[in-house]
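The complex appears here without one of its protein chains, the remainder shown in place.
The first chain written gets the first letter, and so on, giving A, B and C; residue counts start at 1 in each chain.
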Amino acid sequence: MLISCPDQPGIVAAVSQFLFEHGANIVQSDQYTMDPEGGLFFIRIEFDLPDIEENIERFQRDFTHVANKFQMDWKLNLTSRKKRISIFVSKEDHCLLELLWHWRSGDLDVEIASVISNHPDTQPLVDSFGIPFYHVPVTADTKQEAEEKQLSILGDNVDVIILARYMQIISPSFIQHYADRIINIHHSFLPAFIGGKPYDRAHNRGVKIIGATAHYVTEELDGGPIIEQDVQRVSHRDNVEDLKRIGRQIERSVLAKAVAWHVEDRIIVHNNKTVVFS
Amino acid sequence: MLISCPDQPGIVAAVSQFLFEHGANIVQSDQYTMDPEGGLFFIRIEFDLPDIEENIERFQRDFTHVANKFQMDWKLNLTSRKKRISIFVSKEDHCLLELLWHWRSGDLDVEIASVISNHPDTQPLVDSFGIPFYHVPVTADTKQEAEEKQLSILGDNVDVIILARYMQIISPSFIQHYADRIINIHHSFLPAFIGGKPYDRAHNRGVKIIGATAHYVTEELDGGPIIEQDVQRVSHRDNVEDLKRIGRQIERSVLAKAVAWHVEDRIIVHNNKTVVFS
Amino acid sequence: MLISCPDQPGIVAAVSQFLFEHGANIVQSDQYTMDPEGGLFFIRIEFDLPDIEENIERFQRDFTHVANKFQMDWKLNLTSRKKRISIFVSKEDHCLLELLWHWRSGDLDVEIASVISNHPDTQPLVDSFGIPFYHVPVTADTKQEAEEKQLSILGDNVDVIILARYMQIISPSFIQHYADRIINIHHSFLPAFIGGKPYDRAHNRGVKIIGATAHYVTEELDGGPIIEQDVQRVSHRDNVEDLKRIGRQIERSVLAKAVAWHVEDRIIVHNNKTVVFS
Partner (left out) sequence: MLISCPDQPGIVAAVSQFLFEHGANIVQSDQYTMDPEGGLFFIRIEFDLPDIEENIERFQRDFTHVANKFQMDWKLNLTSRKKRISIFVSKEDHCLLELLWHWRSGDLDVEIASVISNHPDTQPLVDSFGIPFYHVPVTADTKQEAEEKQLSILGDNVDVIILARYMQIISPSFIQHYADRIINIHHSFLPAFIGGKPYDRAHNRGVKIIGATAHYVTEELDGGPIIEQDVQRVSHRDNVEDLKRIGRQIERSVLAKAVAWHVEDRIIVHNNKTVVFS
């Protein structure tokens, strides 16, 4: 359960009292008060409640009273229900493969509804995992049409879209369908190298550290809420190809972490920033 | 307020309800349930309560009812009351200096009651900070006498002792006076190089990473609960002197972090491990 | 070309003069003098020499004069000749997969001669990469027989054996066949947790950082020359399963780096330590 609301005394008491009365045992709870910057209160509560699946409607109806009293923005997710994800990819397959691996090993506990690509290159790989692959070419002229096709493939039961090195810009109207539900991996340490060819530019600038950034996609290019970042040292000996190779390793692990946190409902987005209860 | 007790439903509800009824606003709260390993529940709650200083006795008496119901092990510390620390040091001054710096800059919000050393070397430095310095020589024959002198200097209002590269082994009886209240910095990545000359041994073993460990002192040499560790890469080019120089930087920052967490009451010790709500 | 010899003036001059006279252009050169600890000199020289493949015998014969003068221990490898590796694995496939991936993406430029396992589990995976898989069961009684079978599969043209989470102890006689040519990944930060179940023991000790170590296999269990190590932070929240999951990521990347350095001839072993010209 993820809650955000204006801070005031009694929130934790009210929520924990409610859960106790409904027979739930709190397993984990993380909270954060953004005091000087707007007085907002965020909390994530993970609890055990054996019969919640049958009684979820009543549970939610009852909680509405608590929520209204404190003007809460809240959502409740059952861990028993797996998130459904769709992966968008272009030609480079390292991020896709990392996700497929984590999925097959059980470390990423989701259902992969589809892999959608503007190139056919990764089809054999995706087929070998038994996951539906859709080739949807995109050109400047066919972009709108392609996005409509993508939306129809996605249907209405995909929880989150992962851009695993998908090299097309998503249109604002598409983004609105999946607000705070499209995760992109940007191959640099944002906001250092927004836009294309970040490793070339990092090399030209002579940086000693390169990085990767996973963020939610918003209309502003590479400007959405940052979920996770990581970096690695490089030196003058590393040419652009080396930076790309090193960068691929960072991209893989950063994206995998961000996706895991999202599907475990550990992220609250607020004011273009993320609160990550990792 | 730090609480540990057997896990059961209703703890958070009871505590937060209690705080709400006494007019407290929870600023931060971290909890951890050690489920499969004993069913223990740990929580740290930081709250605002304007008039607590005047009413602390009544507050504690009232809370005893809650505590007894859940068999709680608990303590309450007022952030308005600064912790008093004493620093033990031998000849090397880098860890001592780091703490003095953090103290002077305000990053370490404590009162430094004394610096006690078995060597006179650091006296001028300590004097320049206006802190009482005591030279208590220690030899094999005078160890017991020296420890009695140290205890009498400490008196009964020092909260925590920091061994900032103090190269003497503390006796069990001394440790009992300050159980879970003596922090040592060990100059290696424990449990890799327990005992003396860890950098020499790390060099002989050809490790590619060296580290430092801050831990509470127990009777078992270098075996107490680990508070914090950090590491840095080294290579074949680094000789023992280089390892020591690099190690000093790690020791400084690891010890400073551990001390800060302790004086902010962020650490619970349980079964020779620490729960650190950092 | 990798050279080690007692240090004395004139070595670099002699070698570089030799290479210049034979028409070679030095592309990269790294050297290291282990002065106070034995006066040994190590150098790795990477050079371009267009017609070396035809003239390699004459080149080596000529260089013998230089080598003898300085008592050099040296070897020359052609980058045009790919190293042949064999991967040993048990049930866990994450390290195996990482190597197969790097190989397929071209980041690991080797020929994979075989994958040998004491369990059949990874066969489908290995088959899908088109690499020969051999199932060689090992029990306490059949160990010698099994090792003979492994040696016969390896034949005489495998350069290096990678133990990618191979959970059997290799016998001294097998090790002698491949001295400094068997790389193991140990799932802890050596020498912290030598032997089995290191993550369980790390959890019991309450460490705040876990690691993995790639090393050459010698007769001393987990005591061989360390090639590479890396670590990651953990906390009290991570249970043993979490440590294993986090550990798998470290193991993958540490082993991949160590293998890459070995096949690029960047490692010299001396006195149970490695000099890595990375």
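Criterion: a residue touches a chain if its C-beta (ideal position, glycine included) is under 8 Å from a C-beta of that chain, and two chains touch if they have at least 3 such contacts.
These figures come from a predicted structure and were not determined experimentally.
Within the entire complex, contacts from the absent chain reach the displayed chains A, B, C.
The hidden chain makes contact, of the residues A:D7, A:E98 or A:E228, with A:E228.
Shown as candidates are C:L2, C:A24 or C:V160; the residue that touches the absent chain is C:A24. For subunit C, the residues touching the chain absent from view are 7-13, 16-17, 19-20, 23-33, 35. Interface residues of subunit A facing the missing partner chain: 32, 34, 36-37, 189-193, 205-209, 211, 225-231, 235-237, 239, 272-276.
Where subunit B meets the chain that is not shown, the touching residues are 94, 97, 101, 105, 107, 128, 245, 249, 253.
Here is the rule we use: only the chains that are shown with their structure count from here on.
The two copies, subunit A and subunit B, are related by a rotation of 180°, based on C-alpha atoms and rounded to the nearest 5. At the subunit A-subunit C interface, residue numbers used by both copies make up over half of all numbers present, so the two copies contact each other through mostly the same positions.
Measuring from the averaged C-alpha position of subunit B to that of subunit C gives a distance of 41 Å.
Annotation: 37 Å between the Cα-based centres of subunit A and subunit C. In subunit A, no residue touches at least two other chains.
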